[in-house]
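One protein chain is absent from this view; the other protein chains keep their places.
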Amino acid sequence: MTSIASRRAAGAGEATAARRRRWRGGWPLAALLALLAVLTVSPFVAMFVVALSPAGAPTIPLQWPGSLTLDNITRLLSASGFVTWTVNSLVYAGVSVVIILLTASMAGYAFAKKRFPGRETLLWTMLATMMVPFQATLIPTFVLVNMLEGVDTFWGLIVPTLANAQAVFLMRQFILGLPDELFDAAKVDGASEWRVYWTIVVPLTRPILATLGVFVFLWHWNDFLWPLVVGQSDATRTLTVGLTTLQTEEAQLAVLMSSAAVSVIPCLLVFFLLQRYLVNSIAMTGLK
Amino acid sequence: MRQRLRDPVTGLLFVLPVLVLFLVFRIFPSLGAAGMSLTNWNIGGEWDFIGADNYARLLDDTNFWLSLRVTLVYVAIYVPLTLLVALGTALLLNQVVFLRGLFRGMLFLPYVTSFVLAGIIWRWIYEFDGLINGLLAKADLGPVAFLEESAVVLPALAVVSVWKGFGYSMLILLAGLKSIPSSYLEAARVDGASAWQRFRRITLPLLKPTIFFVVVIETIGAFQTFDTVYVMTGGGPARATYTLIFGIYEHGFRSFDFGYAATWGMVLFAIVLVVSLVQRRFLDRGNT
Partner (left out) sequence: MKKAVAVGVAAALSLVAAGCGSSSGSDKSTVTLWMYPVIGDQAKNQAFWGKVEKDFEAANPTVDVKIDQQPWEGRQEKVTTALVSKKGFDVVVLGPDQIPQYAQQGTIEAVDDLVAADKAAYLPNSLTALTVGGKLYGVPIYQTITAPIYNKKLFAEAGVDKAPETLAELKEAAPKLAAKKVAVLDYPGKPDVSLNQSFYPILWANGGSVFAPDGKSVAFAGPEGVESLQLLLDLKAVGGLPENTASKGNDIEGGTLVAGKTAMYHAATAGQADQLGAAIGAENVGIGLPLEGKTRVAFGIPGALVLAKHSPSKDAAKKLAAYISSPAVSAELAKESGFFPARTDVTVPGQTEVSKEFAKSLQYAFPGDTHPKARQVMGVLAPHIQAALLGKEDAKTALDAAAKEANQLLGSGG
């Protein structure tokens, strides 16, 4: 495996092997993937159809309505407060993404590569807080935020959600997989801690940072209960909460579906935008 | 001397922001919930410390034991299933190049939407005269009451949760797969290792930290499954899906018996912690 001859052969054959690999992955697998994807997505086609159906058209069992109309959607978009809600949601999600990505990657790096007293205990204590069901902690958290005069404010909405154990844990697992040699080499070179973080950890964890960024955005964008409880007026209301103020007590499928359709679109946009970072793999040849 | 202190000091500094956030907004409210479990608080003015009375009541409560069994069965079905689906789709996405981005987006779509929507869609699929039973009828097989038969309702719900949530683990596993240097796999292939051997000897071990993450997070999540139950069965039929979390919600926000709800919460927390620590023993790559 480590003889010079086989390594050279591996290098030379790599280009053709790579090309062959593309096709080896081949049609049967692609077809299977396509089938799974279509199965997963077909209920959403139903959702969009219902969202675009005129009022009163029979919706379930699924039938193609006589005509499609944008009425349901325009009614939502023209709701007073729609713009405010959307902006608030963007702020809520956006600020959280930036801060969580930064703090979680820093902490993840420390938990993975730095030795300090109480390291494992600390990590597992943070993870343990995830195991306390939020129905039990909702009221204590709210009371705390209330005592700090944070109710109906943006910081009261955002800051409590920045303590995200999953994010820290995810980064730690990832950075664990980065070879120690990299860090040793940097230390020997005399790089400062911050430099090590910025020039090694951040670039190498780009795929996972992008993935985490998408998730954090999603969790905050779709969050209902916390924004409901912390926000008191339209000024601090997020889109998820705002859209439910348009629903009467009896479930109206058209309103429900169009709300869902409207909420989904920004999330998909973010996902498709950040997708290309997920594609880059890390070339680590030449290290071992 | 300075060199030896460097690691612990910078380690703690990097962890500090996250630590502060956790102390204030997670640990403190969790302690609050623990404290609540020792009282008979129900929002109103009069409440007392009743010590371990709530815990004694819990041990005597047949609904609690029923709930525990339901939750354990559900977790046992959900976690392996979701790991399988997420890993399978991640492997497929890693291999197939054709329209990969599109498929990835489609498979991720359920994760992006709301539980209310998922509930409506899957109720329609599971209904007595819904999609699945319609297909079964064509094959002359009897209708199955997915949401009414206590024997099948838990697996049926698990399927909904898997459909809704697998995108998350899929993306994480995909990021993990992408960080495995392709050169390792190529070298092995050149050396004559079969696809299965490559998977078992190279991919799987290098993927271990990621798999550990997925298993732990999915288990914690599974123990706290609320929305799926709330939207689809409301704890029924005849309490067949009355998970611990649902019990906490009912005791807390329906009966306002917050002290008792917090007691259930603490017990759930203890169970999840034990399970996670056991998983850590078997799966965490030498980091104890």
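For reference, chains read A and B in written order, and residue numbers begin at 1 within each chain.
To be clear about the criterion, contacts are C-beta pairs under 8 Å (C-beta built on N, C-alpha and C of every residue); 3 or more make two chains touch, one makes a residue touch a chain.
All of these numbers come straight from a predicted model, not from anything done at the bench.
A.B. asks: Can you list the shown chains that the absent chain is in touch with?
C.D. replies: Computed over the complete complex, the missing chain touches A, B.
A.B. asks: Touching the absent chain in the whole complex: find that residue among B:E186, B:E218 or B:E250.
C.D. replies: Answer from the full complex: B:E250 touches the omitted chain.
A.B. asks: I need the residue numbers on chain A that touch the omitted chain, in ascending order.
C.D. replies: Within chain A, the residues that touch the unshown chain are 55-56, 58-61, 75, 79-80, 95, 98-99, 102-103, 138-139, 142-143, 146, 149-156, 158-159, 224-225, 228-229, 232-234, 241, 244-253.
A.B. asks: Residue by residue, what part of chain B touches the chain that was omitted?
C.D. replies: Residues 17, 40, 42-46, 57, 124, 127-129, 143, 145, 147-148, 233-239, 250, 253-257, 259-260 of chain B touch the chain absent from view.
What we mean here is this: only the chains that are shown with their structure count from here on.
A.B. asks: For chain A, which residues count as touching chain B in their complex?
C.D. replies: The touching residues are 1, 6, 9-10, 13-14, 17-18, 22, 25, 29-30, 32-34, 36-38, 40-41, 43-44, 46-47, 60-62, 103-104, 106-107, 109-111, 114-117, 119-120, 122, 124-137, 139-141, 143-144, 159-160, 162-163, 165-166, 168-170, 173-174, 176-177, 193, 197, 207-208, 211, 214-215, 218, 222, 240, 253, 256-257, 260, 263-264, 267-268, 271-272, 275, 278-285.
A.B. asks: Under the definition above, what is the set of chain B residues touching chain A in their complex?
C.D. replies: Touching chain A: residues 6-12, 14-15, 17-19, 21-22, 24-30, 32-33, 36, 89, 92-93, 95-99, 101-114, 116-117, 120-122, 124-125, 130, 163, 168, 171-172, 174-176, 178-179, 181-183, 186-187, 189-191, 206, 209-210, 212-213, 216-217, 220, 223-224, 226, 244-245, 248-249, 252-253, 258, 261-262, 264-266, 268-269, 272-273, 276-277, 280, 285, 287-288 of chain B.
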